[in-house]
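Quick one: this structure, given as structure tokens, is what I'll be asking you about.
Showing chain A:
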Amino acid sequence: MTAPTTLDDTGDDAAAPAPDAAPDLLTVENLRVWFGTTEVVKGISFTARPGRCLAIVGESGSGKSVTARTLVGLTGANSRMSAERIDLAGVDLTRQSDRSWRSIRGRDIGFVLQDALVSLDQLRRVGDEVAEPLRLHGWGNKRRRAERAVELLDAVGVPEPELRARQRPYELSGGLRQRALIASAIALDPKLVIADEPTTALDVTVQAQVLDLLAASKTRGTSIILISHDLSVVARLADEVAVMRRGEIVEFGTAHQVLHAPTHDYTQHLLDAIPSEHTRGTRLLRPPEGTTEGPRTRRPVDRDRPVVQARNVSKVFRGPDKINRTVVDDVSFDLYAGETLGIVGESGSGKTTTARITLALLEATSGDVLLHGQPWSDIPTAASRPLRKQIGIIYQDPLSSFDPRWPVGRILSDALATGSRPPSSKAEAQERAIRLLEQVGLSDKHLTTAPLRLSGGQRQRVAIARALAPEPGIIVCDEPVSALDVSVQAQVLDLLTELQDDLGVSYLFISHDLGVIHHVSDRILVMKSGKIIEQGDADDVFQQPQHPYTQRLLTALPQLAQA
Partner candidate 1 sequence: SSSSGAAESGGSTPVQGGTITYAHVQEPSCIFGGWIQQAYISRQILDGLVTEDDNGAIKPWLATAWTVSPDGLSYTFTLKSGVKFTDGTPVDAAAIAWNFDLWENHSGNASAKVSMDPYYKSAKALDPTHVKITLNKPFPQFLRLITQGYYGIQSPTAFKSRTRQENCEKPIGSGAFKVKQWKRGEEVVLVKNPNYTSWPATAKHHGPAIVNEVDWKFVADGVSRYASLTTGQANVVYQVPTSNWTDAQQKYQPIRFITPGKPVSFNLNTKQGVFTDKLVRQAFAYGADRKAAVKAGFHGVIPYEGNPALDQATPDYNAQAAQAYPFDQAKANALLDRAGWRKGAAGIRTKNGKRLTVRLVYGSGYVLTKEGETVLQILQEQWKQTGFEVKLIPATQAEGFSGKYSSPSTYDATPEYWCNSSPAVLWIVWRPTTKAAPNYNNESFYNNDQLAKTIQQANTEQDTAKAGQLYQKAQQVVQDNAVSIGLYPQTSLYAVAKNLKNVWLEKSQGEPVFSDAYFTK
Partner candidate 2 sequence: MVIAAASLTFLAQLLMPGDRATALMNVQTGQQKRWTAAELAPVNKEFGFDRPLPVQYLHYLGGLFRGDLGTSYTQHRPVTQVIGGQLAPTLILTLGALVTAWVLAVAITVLTVKRTRAVSALGSTWEALTASLPNYWVGVVLLVVFAVKLPLFPVIGGSNAWGTVLPLATLAIPLAGFLGQVTRDELEKVLDQPFVTTARTRGMSDTAVRLRHALRHAVLPAITLSGWALGALVSGAIITENIFARPGIGQVLVTAVNTRDVPTVSGIVLVVAVAYVVANLLVDVAYALVDPRLRGRS
């Protein structure tokens, strides 16, 4: 499969300064890092220039963060580093005393850590945290620093900066925290800012704001090293891109070149795996070498046969402050046999709550849900129990949905036993469990593995296998891929579409990732503050969004094409 032809080749290269205009600020040559005896960074070289952004991309565990931390001398315990050269504006970073490192950190290099939401001290005021580099490097007096912190917060676009400075991180939303962290990193106007995954876990709208912010400091002449595994994010900001894989840089070039005309297979593989409207109805991963795959035929949706009908469902929660909050507000929808109904919406908009009501795991405050046209959500639990085999769920976080004591085999045979065709013997249960595992691309050797020892993608697949075991006609998928990186995500999405095509399963598919939703859904519900504000055919919603919120969501969505 080739790169999507729709990728816009024009880009906006012209806006960026000419690649060779400025001298290198940072030069890294042949950097190697070991943890114990394992080498995790295997001799990489790159350069960063003032006013330009170098992006390091690559899948999880490829060594991006380790490289970044090494640049500020904080590789970590038990680590060993060697490099032919690490040079920051004439200063040799390979030989620095602890004391001189301290004077470089924060002043010459600003660092935004990967885990933004927990990178501010929860117990201290935001203003103090932002001003900390100022204090550490002897900038101004206490009062001036406080003022400066407010200015910085204002500069990174934090509304009501005086108030925010007096609040503590837990009182701020994720986006505000991320911005405060950036404010702290650029407080002393360092020559180099390293931002490690500055936008993961942010809603698309907030993500856009953060990227704008970094773009702004780039225009002021700061050199930025951006680390991300999200290529569409990179496309928006980077001038150069280094693709890392297993500790090596496999491809390095201008953003445009790497994202639109990759030379390395791996880069291509990454690009392909990104779900979007263009990938609908296709496999995201190339079929294994040697197998040829015919065009897949999508099973038609049976519009006459609604399997789930939610009618005017509302849910009110009483908070610890004794205030009632309507979390799901008059939600109605139908899910038809063989259909995928996508639900999108920002965090806290009531998606999971809706899913749990649909599964009758949570009682609705008002309204009800029908299953195959029969009462379902408001019948006694004893009566609903036999019906449960018809509807399954894949949890957002599969790991916590497994009893940590049970190995995969037991999890599956337990699920099999609840189905309509419970296995009659141990041997049969085992055999069927193995078949399930094979279906999701695992094998019998995983039967005895504890869920904890599985990788994220494997866990997700076991969760799917469990959902499939009772052979339900309906599966509720709550953010099934949010925790996975693109390649594993692609693997999982491919499996789900395959199952739908083969078995005619219906999905209620929840995600906040518009690309994923667009890739899998036939129809889409958009939720905001508990209400469905828009619903319709996937293409209609994406192409002609009616509701202003949906429109905002879509414009904020970064596109590869921006590179």
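Candidate entries met the following condition: all candidates are chains of the complex that A comes from, given by their letters.
The criterion applied here is as follows: a contact is a pair of C-beta atoms (placed from the backbone, for glycine too) under 8 Å apart; a residue touches a chain by one contact, two chains touch by 3 or more; residues count from 1.
If you're wondering where the values come from, they're calculated on a predicted model, not measured in any experiment.
The contact partner of chain A in this complex, picked from the candidates 1 or 2, is 2. Looking at the complex, you find that chain A touches candidate 2 at residues 69, 72, 74, 77, 98, 101-107, 109-111, 113-115, 118-124, 132-133, 136-137, 168, 170, 181, 184-185, 320.
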